[in-house]
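Excluded from the complex is one protein chain; the other protein chains are retained at their positions.
After this line comes chain A, so read on.
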């Protein structure tokens, strides 16, 4: 295969592992991210690294890729010690990495992104022409079709990820590291990715897959290493382990993968939504005739692939629809009409009416990342009498209150003065959950409560949501994780293209049926769709059929 580096430079000793780490340690200030980690990755295998958020997986792989420098330890690639001082060294040694947050230049074309850093010579034209040819070859070989002349910002997330993989392959990577690759993908895209990874493995490439999803580990890996709080606690063959065992290793104790809850006792309707329509400022219809009721004492789950109107629904209910939206319909809360567009339609008024909100994106909407945990623990309710004395805020009261919440919600570290940014994802989410649940709202809006949250915290958050339900409150749960919807909800609605496609009871439905609804297949046309859903048909583009030496 063509590429930049000289293949002959890489010793290929069949017996040595592709990667071996010996005693790697790394600290960021007082936080020890990696403690004396040693492990091996056999050549030609898919090796999973699993662990909770903040367990140090990404740090370890960034060290391997030369992005961070280890404090101590040794790295061996194909049995040869390698001093990985920067990414260039790693690339030359045949290591490629697909970061969780892609390292692509948004307004560059695919081709320009591919050649960046490995251009042949000072002029671009020959490099671009060559890359175009190589890309065509790689696309055919691994089903990695992307239009080379499209700019990155025009591509779907799944296609952007393909560009990252192509980047690594173009640099002749033998060892490919993928950091949480499915976090941003739809189920169909994730499936496609796994097919690609299998193809790469068949070519003899070594793949390291970082994830916190047990299902992916079981599905695709040959071996799996488990990390917990910066340490490598186990390395096992995937065939000789079970999801339960891995989960236990990850958190260091038994976890309930299934949520235990008693049957719901729904009472009077709390929220009555009728014929809700929302068109955004560009006139795109985001919500179409959305109607539903949520009763006191029940969890109403909304499933769906993200981007089908769930965000707009949550924002509208929470009192901050996107500016310039056109909204019609009606919402009644505890029997009283809510102002949808007027001066009383803001988020503060909604909160005062007893609507709590755990937003989908805790980093941009749930928290102010640079503010301390105690400040974040009161936002939105900072006018409440208990936080104020006369004209002034009562900081002592807020801090005291935050400290107590941290105890009750087991938020670690228990330091109310630490900035939100410095907590792990799970603990950040707990700060938001604590703030909203402790106000005891009549209706709690919950968006993606466990996105990017570790298993221990997931379990905890689920428990708290059910407790709130059992206290007779109404809960609207929006999640793209079907397992979560099925485990928590008392009733399930599926949204597709701004519409509610149907309502189901969790006991009377299957993931298969919900999956069809999520893809927009209604009950009536269901028998026509036996061939299944066209997987992301609109994204698949054939490469233009031109000579490889075409214009750059």
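FYI, a contact is a pair of C-beta atoms (placed from the backbone, for glycine too) under 8 Å apart; a residue touches a chain by one contact, two chains touch by 3 or more; residues count from 1.
One rule holds in what follows: contacts and distances are computed from a predicted model.
You can't see one chain of this complex, but its UniProt record names it "ABC transporter permease", from the set "4Fe-4S dicluster domain-containing protein", "ABC-type multidrug transport system ATPase subunit", "Transglutaminase" or "ABC transporter permease". Within the set A:19, A:64, A:97 or A:210, the residue that contacts the chain not displayed is A:97.
Taking the complete complex into account, A:116 is the one of A:116, A:218, A:259 or A:347 that touches the chain left out.
Only one of A:39, A:65, A:409 or A:496 touches the chain withheld from this view, namely A:65. The missing chain lies against chain A, touching residues 28, 65-68, 86-91, 97, 99, 103-108, 112-113, 115-119, 121-125, 127, 167.
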